[in-house]
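Working notes, beginning with the structure itself.
Here the complex is missing a single protein chain, while all its other protein chains stay put.
Letters A and B mark the chains as written, and numbering starts fresh at 1 in each.
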Amino acid sequence: MRRFIISVIAALAVVLAVSGAVLAGTGGGSSVTEARLERALPTEFANLYSQQAKLLGHRGVTPASLHAKAMCDKGGAVEDNVGPGSNWNCLVSWTDPNNPMPPEGYGKFELDVHSNGCFTAGGPSKLVGFQTITDTRGREVANPVYEFDGCFDPNGDNTPTGVRFPSVLNVTTTALRPDADNRVGLQLSCGTGATGCQGTVTATAGGTTLGRQPFDLQEELTGTVSFPTPVPAGATEVTFTIRTDTGVGPTSPSTLSMPG
Amino acid sequence: MTATDVLTGRPTQAAPVLGSRPGLGAALRWETRKLRAQLRTKALLIGAVLVPIAVVVIVHSQPRPPKDTLFGRFATDNGFAMALLVLGFAAQWVLPLLTSIVAGDIFASEDQHGTWKTVLTRSTSRSTLFWGKSLVSIGFALLALLVLAAATIAASVLIVGHQPLTGLSGQTIQPQSAVTLVVASWACMALPMIGFTCLAILFSVWSRNVAVGIAAPVVIGLVMQLVGALGGIESLRPYLLTTPFEAWHGLLAEPRFTGPLLDGVITSAGWSVVCLVAAYLVLRRRDITGG
């Protein structure tokens, strides 16, 4: 028994030493990369989307006609776009005459990618529909693009695809909370995208300009823009006009009411 | 013939006393014969037929498909997906266990029964016995895999059906090619399964303990799977014996990729050779003091 325990410990030591050497030698590199996902996902999506089109009776949709392209990102700007995880996001653009794209030109897919090169992708229901769809014969069938599994070649082409999409800038403030001096701020969130969101926000209230403040947000981050001038007494709403230099912002100004 | 005649036999005859020197064939026949006489062998093979049928029936009757595993989301209404779902599940621990029950036992049971001294004092060398046992273990592993695969594929296609399959690149695979791909995917398990057989042989020789010989490869398989799934240490993946169990994914993609399969051949062969050589050296050098 003693002999056996010693052997087991020796074997474990060898295994650890070899693994350490391999890790040190390779830097722990992962085969899960942005470029491989950006190649695999649109291919699979295009195949499944045309399958969906067939179910829905949409004509003229083929995998090739969709010209699907993707840009993938893991964990926003703070993380390298490499390695398995459930925090991968891919922006996918495609062309379907039956179903126009939103202004930013893409839909966002959430991916759970495993170290073996397989992933589960969830499509944006606004663009691809919900879990089940009604086919041409009136039956409820599973929506092939709502959620799907795929695998990419872990040794596949790893050169960057060059596909870049701008981030979407959204206003996340739903109710204004003025401070003691009656000054307000606006919370903005910058979505997944290539270069983050930069631009300015102009706030006006009852004819007074509260300020024109710049913002510079990295992708998948949220920030608050504060305006120096207090909201004049008696003003009931504040209008924010956003101009984006990078990123896609809201096209119309947002108007928020002052509390009570 | 009287007793004395028998006893005297041919005592003055020159060596070798018996006709022909037994070779690997004799060892193979002997080990096969022993394996066939054991209840566990029959139980395993019967299990390899019945269990997949039961699994297919049960999964098929579920209202929600098991989406957590690859092809699970199609398994309730596509026979090919069902066969691949069972494959993915089997590769986790069923295949290592299936082969370990025989290979982990085949050497250690000689210690358990104290029969090393019985077989090693015949005219068959340790080396020949070693290769005989190893080849029979590998043969059993392949037979068990064949039975399991055949039962799974047949049950899946007959019970669930043979609809066109959606591949891992979203492509539609027609039933004719789907059959080929499913069979090929199951066939891809052969090499890593041989690798696990050799690992079990090593533990069987080294530990001299049946329980260790059977359990250790399964546990190591689960640990390797865990290590392979962790982020940050993925450069270890190509060296893990569980990685070739996933190499079939490439066959179901479009375009097909076979890199992992080729890597898997090297990995499986590497593990098999290292384990077999180590086991061989341990057994050759060993003093048979027990029994």
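Everything that follows uses one rule, which is that a residue touches a chain if its C-beta (ideal position, glycine included) is under 8 Å from a C-beta of that chain, and two chains touch if they have at least 3 such contacts.
Keep this in mind: contacts and distances are computed from a predicted model.
Chemist: Looking at UniProt, which of "Multisubunit potassium/proton antiporter, PhaF subunit", "Sigma-70 family RNA polymerase sigma factor", "NAD(P)/FAD-dependent oxidoreductase" or "ABC transporter ATP-binding protein" names the chain that isn't shown?
Modeler: The chain we cannot see is recorded in UniProt as "ABC transporter ATP-binding protein".
Chemist: Using the touch definition given at the top, which of the shown chains does the missing chain touch?
Modeler: Computed over the complete complex, the missing chain touches B.
Chemist: Which of B:Ala27, B:Met193, B:Val210 or B:Leu261 sits in contact with the chain that's absent?
Modeler: Once the missing chain is taken into account, the touching residue is B:Ala27.
Chemist: Just one of B:Trp116, B:Phe203, B:Phe257 or B:Tyr280 touches the chain that is missing; which is it?
Modeler: B:Trp116
Chemist: For review purposes, identify every residue of subunit B that touches the missing chain, sorted by number.
Modeler: Looking at subunit B, the ones touching the missing chain are residues 1, 3-4, 6-22, 26-27, 29-30, 33-34, 37-39, 113-126, 128-129, 285, 287-289, 291.
Going forward, only the chains that are shown with their structure count from here on.
Chemist: Using Cα averages as centroids, what's the distance between subunit A and subunit B in whole Å?
Modeler: Centres of subunit A and subunit B (C-alpha means) sit 43 Å apart.
Chemist: How about subunit A: which of its residues touch subunit B in the complex?
Modeler: Going by the criterion above, the answer is residues 4, 7, 18-19, 22-23, 25-32, 40, 43-48, 51, 83-85, 114-118, 120, 142, 144, 147-156.
Chemist: What does subunit B use to touch subunit A in their complex?
Modeler: Spelled out, the residues of subunit B in touch with subunit A are 67, 70-71, 73, 166, 168-172, 206-207, 209, 212, 228-237, 239, 243, 246, 249-250, 252-254, 257, 259-260, 263.
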